[in-house]
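Have a look at the structure below, then the notes.
Note that this complex is displayed minus one protein chain, with the remaining chains in position.
And then chain A:
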Amino acid sequence: MFRHNTLRYGALVLLAAGAVAHAVTAGYFGLEILTEILILAILVLALDIVAGFGGMVSLCHGALMGVGAYAFALLSTKAGISVPLSMVAAVAITGAGAWVVGAVCARSHGIYFIMATLAFGQMAYSYVFEAPVFGGDDGLGGISRPDLSLVGIDLDDSRSFALFCLAALTLVYGAAVITLRSGLGRSLSGVMHNAQRMRALGLTVWRVKADIFGVSGMIAGLAGVLAAQHSMYISPGLLNWTVSGEALVVVILGGLGTLVGPLVGAAAFVVLKHEVSALTSYWHLVVGSILIAVVLSRANGIFGWVEARWGAKLDRRLADSTRGTEAQEVTGDA
């Protein structure tokens, strides 16, 4: 069941402060990397909700992100709908699509669930690749960012767009916390621990899984919208299963089922990719080796390792100091 501890709050504050500081001080290239991290962080948050808190390991979240990106691109460039409305519609369309995927796949478990989501993802990829309306292999260009000139913000500026993505990530994180703390999120936790018992208590298990998958899909759709706005061009590669696989790697690298961990994983993955790829084109080998080390350490990712080492100690120390303060107050009152 989802819980925030002192370390998680601390890590969130540090990550937010680091992102803001970087957004304010970095040059163009640094801002591009930051934006890439923020968009990936939104996608992996979506994946962590279903995989980390619901045991639904999905290999179609890349495709869901792609659906969001294409829906936004088509609505805003071809259908002539305004950018803000296209954003909302793209998120809603992806959520609805994800709900259907969740409803169908919810009746399977483990490897079968993974394969079913992979099949959905690859079907979407093939369709987008082949259908002329999506521009085929050439993709779609001419995608616009929202116009915030009324409030004096130019989102065509890299710094403003990075801060815009940071604001979106903050909102998404809040939405994820609300979802996981809601009745639906609590039930999801129950389903992950013991679906048979939840069913015996009267819960329609598939519906809970589908609803959560829908919420997760909306978040993945938003990541797709932002990705489309970031590059102002999209291609079918966005829907390929390798994007979903990469997102899963990031979640595991950061810490599955921690919500904070995937943010750490997104930052570590993108920085590693850029730093190591500057040294060698075999950067996948380095990232792969690190992932193997993380998995073999049984520490639930980078953040899981940090949490296992210092999380409990920090909470104990804080509890002790609180008790000490209360005792002093009682003595003082007496």
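Keep in mind that, in the parts below, a residue touches a chain if its C-beta (ideal position, glycine included) is under 8 Å from a C-beta of that chain, and two chains touch if they have at least 3 such contacts; residues count from 1.
We take it that contacts and distances are computed from a predicted model.
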Undepicted complex member, UniProt protein name, chosen from "Fe-S cluster assembly protein SufD", "Ferredoxin-type protein NapG", "Sarcosine oxidase subunit delta" or "Branched-chain amino acid transport system ATP-binding protein": "Branched-chain amino acid transport system ATP-binding protein"
Among A:153, A:184, A:272 or A:286, residue touching the chain not depicted: A:184
Residue touching the undisplayed chain, where the options are A:26, A:118, A:205 or A:290: A:205
Contacts of chain A with the absent chain, listed as residue ranges: 1, 178-179, 181-184, 186-187, 189-190, 193-194, 196-205, 207-208, 211, 215
